[in-house]
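Only one protein chain is missing; all other protein chains are in place.
Coming up: subunit A.
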Amino acid sequence: MFVARSIAADHKDLIHDVSFDFHGRRMATCSSDQSVKVWDKSESGDWHCTASWKTHSGSVWRVTWAHPEFGQVLASCSFDRTAAVWEEIVGESNDKLRGQSHWVKRTTLVDSRTSVTDVKFAPKHMGLMLATCSADGIVRIYEAPDVMNLSQWSLQHEISCKLSCSCISWNPSSSRAHSPMIAVGSDDSSPNAMAKVQIFEYNENTRKYAKAETLMTVTDPVHDIAFAPNLGRSFHILAIATKDVRIFTLKPVRKELTSSGGPTKFEIHIVAQFDNHNSQVWRVSWNITGTVLASSGDDGCVRLWKANYMDNWKCTGILKGNGSPVSGSSQQGNSNPSLGSNTPNLQHSLNGSSAGRKHS
């Protein structure tokens, strides 16, 4: 059972991304109106806009939160070829009374020569680190060595993907058995560009990221990509938003069988492929335990996918963008109960470009 709540966002143009913070009580939206808005959830469950400011000189494509261990920190990336890191300043008591908070820019990352299409913070066990990807096909990884000084970021790695990149995802697994890993998706439409998903893995010996795998079967433009949280599995699960929803498992092949020192080889299997959206799928997002995947598409619907105890994936819920129920969704009985409140566990965003609809 789902409850839909509409929020009048007041952005003056298309909203491209929505991101919840770690605890699900704060939300950031970004738009082609070049601004970012931060929303806070009150005790009664209402969302209030507590900050709204111009962040870039072009459309802002994505916005993302850092782990709260680093404080209240946001990163945004834009068509204006930059990515920026923002920190919330504890305001004057006047501001607090009015329910407003103040965000300051800590740094601007200007290395890209083209539109920066995605920015994501690395898992917290790697320190304060983020990755950006650009239309020029380069993934850049930055680190802030002093977490108390957010103005100092250094470019640690530049990974060339040879294809225009559209999205990235860090593998959240903190297991010592897994090296840091990042998946990159491409929406490159040139005829030479075939396989659109690449996986890069950090090598302790060379201290560099090297390509570990390419998903050869994904040949259509990829709009979003997301590693699932790891419940102690030895293998990884990756969801891809392309012309349909696809879920892959990547099982590391035992190291002794591969040449030592090289990147891990993976057995790749596709465990699910759903074209129910019947149109381009723009976003995929996992819940906390990596057991439910949410996808959104050009059909204006959000679909939820879940595996049963036999590891068969099925659709367990359909939500219309305007909050109305979809007929024939008898699977609603199986979906995660909301107990009357919004489930902040599910993070997803509607594609801003579909019907130019303001996020409601």
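Quick note on the criterion: a residue touches a chain if its C-beta (ideal position, glycine included) is under 8 Å from a C-beta of that chain, and two chains touch if they have at least 3 such contacts; residues count from 1.
One rule holds for everything that comes next: contacts and distances are computed from a predicted model.
Remark: of the listed names "Proteasome subunit beta", "Serine/threonine-protein phosphatase 2A 55 kDa regulatory subunit B", "Immediate early response 5-like" or "Nuclear pore complex protein Nup85", the one matching the undisplayed chain in UniProt is "Nuclear pore complex protein Nup85". The chain omitted from view is touched by exactly one of A:22, A:47 or A:235, namely A:22. Remark: the residues of subunit A touching the chain excluded from display are 1, 22-25, 43, 68-72, 88, 90, 124, 148, 229, 231-232, 288-289, 291, 308-310, 330, 332-334, 336-339, 341, 343-345.
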